[in-house]
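The other protein chains are all here in position, but one chain of the complex has been omitted.
So that you can tell them apart, the chains are marked A, B and C in the order they are listed, and the count of residues begins at 1 in each.
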Amino acid sequence: VAANTPSMYSQELFQLSQYLQEALHREQMLEQKLATLQRLLAVTQEASDTSWQALIDEDRLLSRLE
Amino acid sequence: VAANTPSMYSQELFQLSQYLQEALHREQMLEQKLATLQRLLAVTQEASDTSWQALIDEDRLLSRLE
Amino acid sequence: MSCTIEKILTDARTLLDRLRDHDSAAESLIDQSAALHRRVAAMRQAGAAGAEQAHDEA
Partner (left out) sequence: MSCTIEKILTDARTLLDRLRDHDSAAESLIDQSAALHRRVAAMRQAGAAGAEQAHDEA
C-alpha cells in the first residue's frame, strides 16, 4: 500500500479534502437560506390575499355604481 | 517529470477536474439567479410604495374625521 | 491514500449534485417572487383605479 501512496500529493490531497468539506458545509448554509426565502415569500403572498380581495370587492362595488 | 506523475491517479484527477469545472459553472448559474431575485424583490418593494403611501394618507384623513 | 482520493471524488460529486438541486430551488424562488411582484403591481393598479373613480364621482 505504501508503494502506491504518492507522498508528494498527500499535502495537496489533504488541502483539497479540507476545501471540499468546507465547500459542502457552506453550500448547506446557502441551501438553508434558500429554504428560508421560500417560506418568507410564501407568507408574504398569503399576507397580501386579504388586501387584494378587498380591492377586488371594492372594485366590483364601484362598478355597480357606474 | 514523468517520474513524478502518479499515473494511477491521472484518471481520478481528470474526473475531479471535471467535477470542479462543472460545479463552478453550476454555482455561477445559481449566483445569477440570486442576482435576479435581488432585482425582483427591489422592484416589488418599489411597486408597493404608492399603495402604502395612499393607505397612510387615507389613515391620516380618517383620523382627522374622528 | 487511495481511499482519500475516493473520498475526495465522492465529496466533489455530492457538492455538484447539491448545487444542481439548489440551482433548481433558486429557479422556483424566482417564480415565487415574480408572482408576488404581479400581486403587488395588481394591487397598485386596483388601488389607483378605485381612487380615480372616487375622484370622478366627487
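We take it that contacts are C-beta pairs under 8 Å (C-beta built on N, C-alpha and C of every residue); 3 or more make two chains touch, one makes a residue touch a chain.
Predicted model only: the values in this text are computed from it and were never measured.
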Against the chain that's been left off, what residues of subunit B make contact? List them. 4-6, 9-10, 13-14, 16-17, 20-21, 23-24, 27-28, 30-31, 34-35, 37-38, 41-42, 44-45, 48, 51-52, 55-56, 58-59, 62, 65-66
Hidden partner chain, residues of subunit A it touches: 8-9, 12, 15-16, 19-20, 22-23, 26-27, 29-30, 33-34, 36-37, 40-41, 43-44, 47-48, 50-51, 54
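Rule of thumb we're sticking to: only the chains that are shown with their structure count from here on.
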Suppose each chain is reduced to the average of its Cα coordinates; what separation in Å results between subunit B and subunit C? 9
Where in subunit B do residues touch two or more of the other chains? 8-9, 16, 37
Can you list the residues of subunit C that touch 2 or more other chains? 2, 5, 8, 12, 15, 19, 22, 26, 29, 33, 36, 40, 43, 47
